[in-house]
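Chains shown are a subset, placed as in the full complex.
To keep things simple, chains are lettered A, B and C as they appear, and every chain counts its residues starting from 1.
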Amino acid sequence: MVCLCRLDSSWCELGHSLPAAENMMKRKLVIDVDPGVDDAQAIMVALATPNVEVLGITCCHGNTPVDNVCKNTLRILKVCNRLDIPVYRGCTEPLLGRKIHAGDFHGKDGLGDAPDPDAPGLELLQKEGAVTAMIRMISENPGEVHLVATAPLTNLAMAVKLDPAISEKLKGLYIMGGNTDSRGNTTVCGEFNFVADPEAAYIVLNRFFCPTYIATWEFSCRNNLPWSFCDPWLAQDTDKARFMKRIFSHTMQMVQTERFEKEMVAGVGFTSCDTYAMAAAIDDTFVTECEQVAVTVELEGRYTRGMMVLDPVEMLKKQHKVNIMKTVDLEKLKKMLMDSLK
Amino acid sequence: MVCLCRLDSSWCELGHSLPAAENMMKRKLVIDVDPGVDDAQAIMVALATPNVEVLGITCCHGNTPVDNVCKNTLRILKVCNRLDIPVYRGCTEPLLGRKIHAGDFHGKDGLGDAPDPDAPGLELLQKEGAVTAMIRMISENPGEVHLVATAPLTNLAMAVKLDPAISEKLKGLYIMGGNTDSRGNTTVCGEFNFVADPEAAYIVLNRFFCPTYIATWEFSCRNNLPWSFCDPWLAQDTDKARFMKRIFSHTMQMVQTERFEKEMVAGVGFTSCDTYAMAAAIDDTFVTECEQVAVTVELEGRYTRGMMVLDPVEMLKKQHKVNIMKTVDLEKLKKMLMDSLK
Amino acid sequence: MVCLCRLDSSWCELGHSLPAAENMMKRKLVIDVDPGVDDAQAIMVALATPNVEVLGITCCHGNTPVDNVCKNTLRILKVCNRLDIPVYRGCTEPLLGRKIHAGDFHGKDGLGDAPDPDAPGLELLQKEGAVTAMIRMISENPGEVHLVATAPLTNLAMAVKLDPAISEKLKGLYIMGGNTDSRGNTTVCGEFNFVADPEAAYIVLNRFFCPTYIATWEFSCRNNLPWSFCDPWLAQDTDKARFMKRIFSHTMQMVQTERFEKEMVAGVGFTSCDTYAMAAAIDDTFVTECEQVAVTVELEGRYTRGMMVLDPVEMLKKQHKVNIMKTVDLEKLKKMLMDSLK
């Protein structure tokens, strides 16, 4: 006990002089994304956090085709000067292959249609595929990996079916997706990430048994930031801030149309959905209230296919419960977002 | 104005001597029920309201088989000394014939298993069937009938399919059923009345175009009364109060089990679900806040069959909107309930 | 022949003096139709059969909107000089109200787009609705009515839900609809009449317990007549033949397109689907081979909604079996058709 305490304090004192120890302290993240502007925000938050090590980023179809997703990811890493992080190309379509259109919410190219003539090329991608890389990274770091998933869950579903053991090896799983109150943003009752691959969401919610945190659509809406936050956030005099301002302007216009205002179940505001999942993975004190409940996904309904189903009455007799985020520390969120563009 | 006032006061003085005028001012109700203890509470509230005329009560399968429902309805009328109100036998099963079990929530006989040896017999039922009677009563009183539905919606669905014109002839439709947030009490996502006949609920929500008010399961939970209300309510020294106390004791025990406490989405309390719909039909000022929204019913899901679907984003392009009750005047509710046992 | 003639003439002579015997000998039919050219053929076969009494014709949406159906029925009766037969207007849409388009197979007006300027008007329709008329006709003739159904089954489903007792009062039920081998003509796996109202078909197959004969789509295809039959059939020098020739020419062109040739699961030919059901109702020796099997209808599939489901392995544990027609006496069919235009 004493030893442990001393060790703790030496860590604090010694800081960067012990890189091995530092690494031991670092939170290891694997990030599965489909940038997407809010994916970009989430990634940039992770990269700006000192105690976080991003083992790799796996790319999934979603907001835009997977090749765009890969390119967008590399662009984000480039602006953050972190092209050392390995990027893996993943699934090109949902399990059943029934693609839905993302509606150009994030622009036709998924990143606000603000192209970069010097964007890095796809030759920078790893040769290894995203699914096997995900399994490998988790297996090489048993009990240590925080897996953050902000895309359709195809890559995760493939990984856990190929190697069910990864479920137990994860430190935690942090998902942006699903809904709690049957208020959809893509179909009548369905949220985009889950509707984009309902079978994958079903598999993930039924086969990952590690601690799981879910930032749903309704939660994100209810925890939005005032639009006024964006002015100083984007006005920072950095390349990152200028990059974000360029890729975000398309989305900012979209969300002010009548259609999107109706979607916002709790009034208009800045809702960086993916960032909630990332923040929860980075900082254990970010989430201040959760509902612990068994969940699954409806696969067969006409209006409800892809809807997340909560079972508070325990009719489904499922042992595993997930943590549905209810409230978070919005001041921490603001600080993370501000820091991410510094 | 003077004339009207005089007329009003003459009413009080003259009482039954002016039945025609009296009738013209009375709110005409047709009530479709499946007593059920909260149906009993709702019926008794209607019968105790001075300006209400109950044209007839149609019985539907639901909490208990339809013959029990008919018998229970006659028992309620008898204790209220109103066996003059015609009672009609309706559908014995849901449209598709796939019966679900009501789980004896209201007792095996649907009325708390507190039998009355002197219960009136089924020979008191009308010869006319419930569906044709419902059509006739509405058609004979165009623009005047408030239809209150607190059972599975089989009778209403049959009626509107047999004579679609009744939809436009109704003054208003008041339904207890459905849910708003995918929190079910009978299946994972489904409320009893809708799950008991999803196709009927679908037909009613898509073929009745009159002003429609819906008291959902979640709404009922969020607007419950403290259990302490029941003590003075049931302690009144009347036959009605003694009757209610006897039939209600079974349910009061049921709702205090762990399973039912989980169902209550907003904490424990006295939730007389059917009475909200009745109160809304009786008093236009009872409902204080509504959500106006298009709705339909999911028919095909594994977890969501029978779930009411709200469409605030207007993806379904439905013209007709219903009024989902959100808040009500609970003081009025208390008074109605107290008066109903006087 | 002489004997027969004498009998015939004695009938003519004796006329009303032997109505009881005459009536007792006649087969009583109630016909539910949506003409449709093959409905017309079926009706005309019934009207040309000496020992058949058509109690009434109930009209249902289907090949064309119900008002067209009513008009077409009256036109058929007029050309047969039988406007004395009561015609009833029935359901305007399927139970759930999700209409499908009949694809103008029988022409936009349902009868080959060969309008009759002197067509009888809808004022000739009975005031009574089709559903209540059907219940009444069956109830007034218990054990005697052969109910022939060649349209979507909406009217029959409504009738049996409104009065379940009619099921036992029927002599027999003869349906054109459904399929046996998952080969559809309207959807991938579904036949028109069943797909047009799957819930109605489900209710009818699960709530009519009388002897039931079904002429399915595949059966009709496998028992078609050579196209050469039509030449002498339509060349008869009668008003009826000229009428049939005019209304049938549109369909004859349609079925020779590539799309329809693919539909014909057993090669091209003249397939008067509805007439098989009618012939079975008229002549007990017409059907030469049946499969006795429990059946139901799939309601929830993406490709199979509306498909008839056979259960030869008895997994569904249904008591009631129907008779799926397999082979018929085609010579009798030819004679009936020939006689019908005489």
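In this text, a contact is a pair of C-beta atoms (placed from the backbone, for glycine too) under 8 Å apart; a residue touches a chain by one contact, two chains touch by 3 or more.
The shown structure was predicted, so the numbers you read here are calculated from the model rather than taken from an experiment.
Each chain in view is the same protein; 3 are placed here, and the whole complex, as held in this structure file, contains 4 copies.
One rule holds for everything that comes next: only the chains that are shown with their structure count from here on.
The minimum number of touch steps linking chain A to chain C comes to 2. Because chain B and chain C carry the same sequence, their contact can be compared by residue number, and over half of the numbers here are used by both. Farthest from chain C in terms of Cα centroid separation is A.
Rounded to a whole number, the gap between the C-alpha centres of chain A and chain B is 46 angstrom.
For this pair, chain B with chain C, the centres built from the Cα atoms lie 42 Å apart. In chain C, the positions touching at least two other chains are 300.
Against chain B, the residues of chain C that register as touching in their complex are 91-92, 95-97, 129, 131-132, 158, 161-164, 199, 202-203, 206-207, 299-300.
Chain contact summary for the complex, chain A toward chain B: residues 180-185, 187-189, 259, 262-263, 265, 296, 298-305, 307, 309-316.
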